[in-house]
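Structure first, commentary second.
Missing here: one protein chain of the complex. Every other protein chain is in place.
Per-chain numbering from 1; labels A, B, C and D assigned in written order.
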């Protein structure tokens, strides 16, 4: 754990007009760790991901990937540094098949494969891994919500990332589907991939995170082991509400 | 019953999404429509409000058929639809958004909805796009109420909101129903929906698989397993 | 598939090219016209001129060629005011064996056509492409009935030098930036210098614009005695209108090449048009007559009878071009393009349009331009003196 | 079945080559006017294909595409007249200059999207036309410039109708080939991804700036080559024609009518539209443009996705009804 962290942000801030969407966020995520990020809507979770992946430029602060300063670098540079992400609102490439969607990452990712035939083969492998193989020739528009989320996942995996940022990949999924997504995340963990999970679904955070960070109004409210964070009165007050607390004490 | 849906089917393009849906909403009633995403809940609301044509079956509102009416005509009947994702007019002020809600009925009285959602009052002159998620949802519901509808259909009230906020907004629904506007609430947060609804329908892969009193459904084992994460 | 498409596209359906123009009793002539696009106005007038010529010639039984009377049959095509289409049309006429061509309107179109005419061995009479540049390329098969562009402004300068009392001292040229107008300006400036005027630096504006205020504001401070516009109708109207708005009043007057002879000029400007000088290829007082059209007066009434408006010089130059071609065919006694070409080169005749005779480059330098002045809302000829209908009013801006 | 499937990818290539061979013999069968008509079709096939590279595949609609046409043409005219280079040298250099210009303006302009990109490119094209008009010493200005094609000034003998027919045919074939290669390549994937969602494409590692700029340059190269050839064919060229907005509009119309983002669409669109407008012009002299407008409107209403896309979708879904087509996009 003395090695350089895979992702490190230093005093990262981003303002939109007068609003501090993210302010002074310093995180350090060592290799192999899975970090959950929770927070109410508008807390700055997605903005944080966008700042790290180059889709937004920080107003101040730094982003270091493997110790390399990549503050404000364009998205593809970040991707080539071994970072992959999903989008909160799924962004499939319509007009291309599911296989082609995945192949793009293989063709243009950090391991840039040039031969189309190789790309197709590798895409098939990624699709098998994510249980999408049967749908390889479908158009993304024909997929169910769950499959579309899985495709988002598959596209990120096609990049064979070292750091994976998951932005609400479980929103709108049912119990069984969430389970299979969690299974996938666990598999990735065993491969040593560093993962950041931004999620509303509490169960997911609890199940896979080594550490949980709570964002509130763009700032880090608290961080620590999942169980500790969830029982933190500050967190309950700001975010979870008492219905959740009730259910937790009553239900489990 | 105010709204009577019988054997309704609908879909997009060549894909059929809904099969033989039976559903009803009574006076001053809160009815929840729950189920996983992709089950067709949103499609059902969109069909009822005329965005999508129905393919079969009937839907009647106070005895008048919805099937051959356009979106605008259905609004005239007294049905308000608060769409998924809220769809506020982001560049307009909260006041303008609310006035637009009352556009058809020419209702410009904001007091009632402000009373229901006091956090909106200081925001009236603010651009709707700058509101927080919770305030936006309040604004959307308030906008729906401005047409003084007899039935309000709310799609995914909890989407993207923190549980605390969801609770706060849900707590207003009984008041709304009591004042004469029935509510058909679409939710995937089953726990939240069933906590305010009197009756509920469970929609799965385009069909109603369960329905009944909210309390009964909450105790149902299938519901507990599939939707409440209680093993 | 491509083959059948292409054939259908050309509409000639396998009609074989023949050696000469026309078959049997007709003399086939091809005319490309700008019936749509920027030059549609002039294109329409050109078509009228050709049409009247055909009617007049055929009314007399046709053109006597080698003992037979051939009826004129002019085929019209729209070149949409684009040079490349105009050139393509010449090729298409050639496909149908039509070797005698009447040119499109304007120098750009005519220039594009001239190159093709040369390659195809056709013959073209040019009715409205006045730019001298067309005739500096060594083309042997294009003949222009009209005076060259260099004469347009130059004739106005000459009329002022000869008739204006008091004689103005300085002159400035306002010019559109197309090739024809620039040639006009160069010709005019050269003459002005020769006549001893102080010639200020010319102001250019975009061809076809209706806003020339910048140029006017710039020359206002220089107080020129005469302002001469090398313009088309729209810019010419703009100069007079905006000069009034901006209070640009030269001590002498305005001259504006081709705009004033057009009836729309006086109609549009009303009193503001009064006394503006213009140059014209032709006026109803032009001297000379021929067997088909009679004299210029008769020509005017024929146009009025047939088309319901006063004859413009665009009508006349088109009719004159058609006339030249017809007379050449008659004197050649043949419809062979080579013989018609030689006959055109040797042509020397009087006509309602004035003298028609071509120099070795194919230009009609023997016909003078007329200078007209708007007097009481009508364009009257004031120069050259032998054709003058009214006296020269100077200074033109006094009223 | 299996054998058929194996041969299927070759079908477009074989039919392409056959079409090319047919077109190669055609010029000897045509009169010169017809030949020019077909030559103009080839020219627009190449132009529409070039526009489609960026406009169709990536969704970046350049409304100033004609600027490359003008630059290619004027470079050729200036270089042949003033520097006495041969046409063939000018052709290549004209294309290269147009491509470089594309890369240069692409860098700032390709950050804009949608209509904004369209209007910015339009502004560049109009601006360059004015620059050309205002350099009479070099370009002849508004008076035009005449390429040396006769006498000892001529650096390359005029190609004649057959020559231009073949040259434009070659350019059209080149453009179709390039379009086909791009469509099936790595770059084609990236462009289509950009069309759908540029942010997502960047997240997948696509250097969107580079690929857009390179494609714009490639599209500029082809357009520049066509412009150079056109200038030589016309002999005398004028700024208002070489930078005519109508030429850009025609490219867009052809691509959209044929079906944008496909290899076949621009080809079909260019042939149909050019053929149709030629036919109308010759047969309905005084109101052909009115008819053309009406036909475009009907085509747009009935086939909003373009002919090629319509046929492809209809074959897949079995839904041939044009009314269903209309129902899809009406309000």
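Keep this in mind: contacts are C-beta pairs under 8 Å (C-beta built on N, C-alpha and C of every residue); 3 or more make two chains touch, one makes a residue touch a chain.
In this section, contacts and distances are computed from a predicted model.
Trainee: Which protein name, taken from UniProt, belongs to the chain you can't see among "Acyl-CoA dehydrogenase", "Hydrogenase formation protein HypD", "Branched-chain amino acid ABC transporter permease" or "NADH-quinone oxidoreductase subunit K"?
Mentor: When "Acyl-CoA dehydrogenase", "Hydrogenase formation protein HypD", "Branched-chain amino acid ABC transporter permease" or "NADH-quinone oxidoreductase subunit K" are compared with UniProt, the left-out chain turns out to be "Branched-chain amino acid ABC transporter permease".
Trainee: Specify the shown partners of the omitted chain in the complete complex.
Mentor: For the complete complex, the undisplayed chain touches B, C, D.
Trainee: Pick out which of D:200, D:253 or D:307 touches the chain that's been left out of the picture.
Mentor: The single option touching the absent chain is D:253.
Trainee: Among C:88, C:215, C:257 or C:280, choose the residue that contacts the chain missing from this document, as touch is defined above.
Mentor: Considering the complete complex, C:215 is the one touching the chain left out.
Trainee: Tell me which stretches of chain C touch the chain missing from the display.
Mentor: 36-38, 40-41, 43-44, 177, 204-206, 208, 210-211, 213-215, 217-218, 220-221, 233-234, 237-238, 241-242, 244-247, 264, 268-270, 272
Trainee: Please identify, in ascending order, the residues of chain B that touch the omitted chain?
Mentor: On the chain B side, contact with the omitted chain comes from 49, 51, 71-72, 75-76, 80-81, 83, 87-92, 96, 99-101, 103-106, 129, 143, 147.
Trainee: Spell out, residue by residue, where the missing chain touches chain D.
Mentor: Residue positions of chain D that touch the missing chain: 61, 108-109, 111-116, 118-120, 122-124, 126-127, 130-131, 133-134, 245, 249, 252-253, 256-257, 260, 286-287, 289-290, 292-297, 300-301, 304-305, 326, 328-331.
One rule holds for everything that comes next: only the chains that are shown with their structure count from here on.
Trainee: From the mean C-alpha coordinate of chain A to that of chain C, what's the distance rounded to whole Å?
Mentor: 75
Trainee: Could you give the separation in Å between the centres of chain C and chain D, each centre being the mean of its C-alpha atoms?
Mentor: Taking the average C-alpha coordinate of chain C and of chain D, the gap between them is 36 Å.
Trainee: Report, in whole Å, the distance between the mean C-alpha point of chain A and the mean C-alpha point of chain D.
Mentor: Whole-Å distance between the two chain centres: 43.
Trainee: Chains as vertices, touching pairs as edges: which of line, ring, star, complete or other describes this one?
Mentor: line
Trainee: Check the chains against each other and report every pair that touches.
Mentor: Once each pair is checked, the touching ones are A-B, A-D, C-D.
Trainee: Using the touch definition from the top, list the residues of chain A that touch chain B in their complex.
Mentor: For this pair, the touching residues of chain A are 19, 40-42, 142, 144-146, 172-177, 200, 203, 238-244, 247, 251.
Trainee: Tell me, which parts of chain D touch chain A in their complex?
Mentor: Residues 184-186, 189-190, 192-193, 195-197, 199-209, 261 of chain D touch chain A in their complex.
Trainee: Over in the complex, which chain D residues touch chain C? Could you list them?
Mentor: 19, 22-23, 26, 29-38, 40-41, 133, 136, 140-144, 146, 149-151, 158, 160-161, 230, 234-236, 238, 241, 244, 271, 275, 278-279, 281-283, 285-286, 288-289
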